[in-house]
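Before any comments, here is the structure.
Chains shown are a subset, placed as in the full complex.
Residue numbering begins at 1 within each chain, and the chains themselves are lettered A and B in the order written.
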Amino acid sequence: MTHSAAELADYLEAKLTGDSTALVSGIANPEDAGPEDLIYAEKRQGTRAQQSRALCVLSTAEVPGKTTLAVANPKLAFAKAAAWLSPEERPAAAIHPTAVVAPSAKVAKTATLGAYVVVQDDAVIGDGTVIDPFCFVGNATHIGSKCRLHPHVTVYAGAKLGNGVEVHSGSVIGGDGFGYVFGEGKQWKFPQCGTVAIEDDVEIGCNTAIDRGSLGETRIGRGAKIDNLVQVAHNVQIGEHSIVVSQTGISGSTRLGKRVVVAGQAGFGDHATVEDDAIIGGQAGILPGKVIRAGQVVWGTPARPLQKFKEQHAWFGRLPELARRVKALEDRADK
Amino acid sequence: MTHSAAELADYLEAKLTGDSTALVSGIANPEDAGPEDLIYAEKRQGTRAQQSRALCVLSTAEVPGKTTLAVANPKLAFAKAAAWLSPEERPAAAIHPTAVVAPSAKVAKTATLGAYVVVQDDAVIGDGTVIDPFCFVGNATHIGSKCRLHPHVTVYAGAKLGNGVEVHSGSVIGGDGFGYVFGEGKQWKFPQCGTVAIEDDVEIGCNTAIDRGSLGETRIGRGAKIDNLVQVAHNVQIGEHSIVVSQTGISGSTRLGKRVVVAGQAGFGDHATVEDDAIIGGQAGILPGKVIRAGQVVWGTPARPLQKFKEQHAWFGRLPELARRVKALEDRADK
């Protein structure tokens, strides 16, 4: 869709300087942009913006020679503008003739099922939801409206997805949790008959696994975003608008609060608690049962407050020097 | 299935006190239980159990007001009771009309093939095995009896699965191992033409990858349990009843003994050896060629005995203090 700079400024509540009739029809990097592409510039990126062919720039302050839409947070405004300029393309509502849909399933008339989709007994699929090829939607699952399941998503029986949920290829929702009790010479499987609930507007990346609860429920809170190859174990609770980066693993019954940010490859033991707005560094390891307080930033294994980790780690780097100094003191004392 | 407390006590060899005619028809958490749900209580969980609506409790000692089934290990008894009360539901034996089965494949009459299953030449599928939609069963694979392959499992040509094997969605059995030799300006692929054998009663989680041997064999021993997103490289051997938690990676030719427990995100270099009953901590890193002795508990990267790691790590946390003490000694010596 093409809009004028004035319309865009209006939508973003931005302060416009320059040519209010300049047209914007897409988004791009400054380096790749054509005249009608919107770009954005963070502080100190003014030169990149100036050298771009783009006519319109989102920035905190006026960029010389450009039509500037000044906002407090250019990256946020850019994300909003992108969604406005390029609404997601969705295939027309239709059920592909190869889809295998159980007679007892309830599929909304405005939903789309791609080639080779399997929908099993009593599943419910809401308005405007798009299910891409090779998705498996198990018995008695509920999938809300305006969801998108990309190719090769598996939803085990009984899982519940809210509205506006997007799941990328290869992810598995509702697999059995991993729990065994050793006895009489073998591993007995602990029952894995709980449920999994994915709330509205959650996005889940590729090849991620989110297990059902063992007896209770696994729950991903509204607006949370989960990256590729993440492991979410049975009975985990992730709070609203939290972010979990790739290859993180969260063990059973651990709870993350709201707006928590977890960097890549972090690992959580079971029954840990992370309070609201905490930040967990990459590769950090949170011990079982540990509590991370609201707003804390932690790093390392076992994880500790970032400042403490940095101070300790600086001395780790100076250990050979420290050891030499101890040796020197010993030599002096021995004299 | 509904049983009386007396029948259940008999099956579990538990000591019954209270109402032997109380009925049990399911399992639950104490908080979610109805009267006919069986619950279990570990030590110090007596209050949770007492407050439950459940009539019957598995516990080590009598719970006041409840029909108690006293056993040495309530969690183990609960797992056994769950399997007894709620046997897994399996679809009726049938081959879905959309399944593509090679004429030379041998599929048992009591097996079930779901929609869009592909079974290639000379594959063998045993009695009572259930293959869910979108599974790929390659040439000359052998899958035993009473196995379950959940949707989207891939079994590469030549892989062998024993009886009672369960594989969850997205896992890949028998992919090529990862081995290259650099020469003449490029990576030459080392041949990956070995085999993979999964023994009886193994369970494999979601999105896990188990590679075939390069020349020899990859083998997962009887009763071993492997979680989601685990990497098992070429020629790895995992012993009977071992447990490998999510996101662990095991490099080529490494051998794990029997009843080994590996916590999440651990990493093993190639040609390492872990003897029986050893325990590997979360995120631990085992160096190539390393030997972990029977029954040892190790942690850290490079992994070392847990007690040693804890002692060393406590001093890591006190490094800034130690450095100050060295500085103080230097100041005194300089006076």
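One rule holds for everything that comes next: a residue touches a chain if its C-beta (ideal position, glycine included) is under 8 Å from a C-beta of that chain, and two chains touch if they have at least 3 such contacts.
Just so it is clear, the structure is predicted and the values come from calculations on it, not from any experiment.
Chemist: Beyond the 2 chains sitting in the coordinates, how many copies does the whole assembly comprise in total?
Modeler: Assembly-level count of identical protein chains is 3.
The rule we apply is simple: only the chains that are shown with their structure count from here on.
Chemist: Taking the mean of the CA coordinates per chain, how far is chain A from chain B in Å?
Modeler: The separation of the two C-alpha centroids amounts to 27 Å.
Chemist: In the complex of these two chains, what residues of chain B are touching chain A?
Modeler: On the chain B side, the touching residues are 27-29, 31-32, 73, 75-76, 78-80, 82-83, 86, 96, 98, 114-116, 132-134, 150-152, 168-170, 201, 203, 205-207, 223, 225, 227-229, 241, 243, 245-247, 259, 264-265, 282-283, 313, 316-317, 319-320, 322-323, 326, 329-330, 333.
Chemist: Which residues, counting only chain A, touch chain B once they are in their complex?
Modeler: 100, 116, 118, 134, 136, 138, 152, 154, 156, 170, 172, 175-176, 178, 180-183, 185-191, 193, 207-209, 211, 215-216, 229, 231, 233, 247, 249, 251, 265, 267, 269, 283, 285, 301-302, 304, 311-312, 315-316, 318-319, 322, 325-326, 329, 332-333
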